[in-house]
Every structure is written in structure tokens, then in C-alpha cells.
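Notes to accompany the following structure.
Let's look at subunit A:
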Amino acid sequence: MKQSLKHFIRLVNFEFERMYKFLFAVMGILIAANLAGYILLPLEYMNNAREIMRIDSLTTAQFIENNDPFSMYPVSISLWVLGPIALGIIGFIFYSVFIWYREWFGKNTFIYRLLMIPVSRMQIFFAKFLMIVIGVFSLLALQLLSLWIGEIIVSNIVLGEFYTSYNLPQILQLNYIFQIIFPSIGEVFLGSYIIGFVAVLVLFTVILFERSFRIKGLVMGIGYAIACLFFVLSPNLIPTVFKNYHILFDSELILLIFGFSLIVGMISILLSRYLLKHKITV
Partner candidate 1 sequence: MIEVKDIHKNFGRKKVLKGVSFTVNKGEITCLIGINGVGKTTILNAIMDLTPIKRGEILIDEKQHSPEMYNQITFIPDAAIMLPGMTIQQAMDFMKEYHSVWNEKRAKDLLRFFKLKVSDKIQDLSKGNVAKVNLLMGLSLDVDYILMDEPFSGIDIFTREQITEVFSSRLVEDRGVLITTHEISDIEHLIDKVLLLDDGVIMKEFYAEAMRENEGKSVVDVLREVYEG
Partner candidate 2 sequence: MNLILNKRDPIYLQVMHFLKKEIVAGHLKPGEEILSRRQLANDLKINPNTVQRAYSEMEAEQLIYTEPNKPSKVTEDPNVLRQLKSEWVNQAVKEFVSAIQTVDITIDEVTDLIKTEMNHHKNGG
């Protein structure tokens, strides 16, 4: 048992060594874009404010009465912040596919070596999965840190009278995207990330279907993914089916969806295990 844990940590470390360039690149883009936003947007606001006050001969108080003060809100919905988040999401979907296919289609067929490691092949599976989890959460943590720093930078550029200050928890409630990726309620946070990572597990399973049965497998895999999606969303149909729109509270519905996601996750792991053990081909 101890030996296999050691092997697992090595595999994770090995995967990390192969991922860090990608991860650091995305992180670099995130930081650079965010910083640009934190500096350019408030400067633009202040220039704009001075211009208006000069032309209309307004006092600061008069200006503030008629115009919104600056805050982290415009920053949080700017492309400087949302762009890198979109890039990160797309990047990690892409990476989830790439993390498998590169073993077969790299310059050398590394999958031979990988499958011949004397450990359970699920360790390889979980190492790759954990890598996605680690990548996503490091990016999230970085985004949080960046917003915290952003607030400091912005508040130092915009003069106090023009500025509405928010603390970090408030910033995270500012826009819809943030509410999804940084839910403030623990259960919701857990729930939305469970759904996200179950989606990754399903994607992995689709890939393993394809790698086991090629074209036929791809069709099977896509069928499986659609079935999973239907299953997870099926609680939404309960009111319609029972013609009773009060049968479930919203919170119960969400709980059901989470529960079904967990079931899909388990099934995906079991299917992947079967495919890796009995059907995978180099």
C-alpha cells in the first residue's frame, strides 16, 4: 500500500513536470492581463472624470452625484479579467483531452512505457485527473489573490472620493461569472466543482472509449456522455412528469442533481477502470 502511494505521488509529480509550462503560461497571461486592467481602467476613469469636471466646471461632489464612482465592478466585468478566466476554462478542457492523446500521438509512443509501469492503471488515470484538479484550483487561487491585489492597486490609483471600496468577499459577489466560479456558500462551491470535475471524468471516459475501440468507441463515448448529461439533468423533469410543480424545493432539486453527478462520476471511474484494464490498446 505504501509502495503504491509512493508510485502515485511520483506519477502526479511526473504529470506536473509535463504540465507546468502550460499552467504557468496560463497563469502568466492571467496576471499580466489582470494587472493591465487594474492599472489601465482606473487611469482611464480618472482621466475621464477630470476631463468632465474641467469642461463642465464640476466639483468632485457634483461629479459623484451624477456619475458612478469607480470600484472593482467595472474591472471585474472587463475583458482584462473575464478573458483570462475564459482562456483558463477552455485551456483546461483542451488540456484534459491533450493529457491522454499525447501519450499515443507524441513523437514517441509513450503509452507503451506508461502502461508497462507495474502499478494499477487507475493510478495513471487518477494522476491525470488530479493534475486537472490541481491546475484548476491553482488558477482559481491565483485569480483570488490577483483580485485582492487588484483592489489595493485600484484604490491607490483612484482618489478616495471617487472610489467605492469592496472587500474580497464582496468583490466575489460582483458579477454572475464570479458567483459561479467562486460561490460563497460552501455547499454550492462543493456542488458546482463536483459537477465540473465529474464532467472531466466523463470526458476521460469518452477518451478511453475512443482509445479502446477507435471510431466505434468514439460513438459509444459520445452516447455515454449524452446519457450522463440526461441523467444528471433528469431531476428537472420530475415536476413535469408528475405534473406537480411543487413536488420539489429548488434546493432539493439541486441536491438531486449533485447526487446524480456523484453517481455519474462513480460509473465513469468504474468504466474507465474496466477499459484501462481490459480494452485499452497501444
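On how the list was made: all candidates are chains of the complex that A comes from, given by their letters.
A few remarks follow.
Throughout what follows, contacts are C-beta pairs under 8 Å (C-beta built on N, C-alpha and C of every residue); 3 or more make two chains touch, one makes a residue touch a chain; residues count from 1.
For clarity, every value in this text was computed on a predicted model and none was experimentally measured.
When the candidates 1 or 2 are screened for touch with subunit A in this complex, the one that qualifies is 1. Against candidate 1, in their complex, subunit A makes its touches with residues 7, 10, 14, 18, 106-110, 112-113, 115-121, 212, 278-282.
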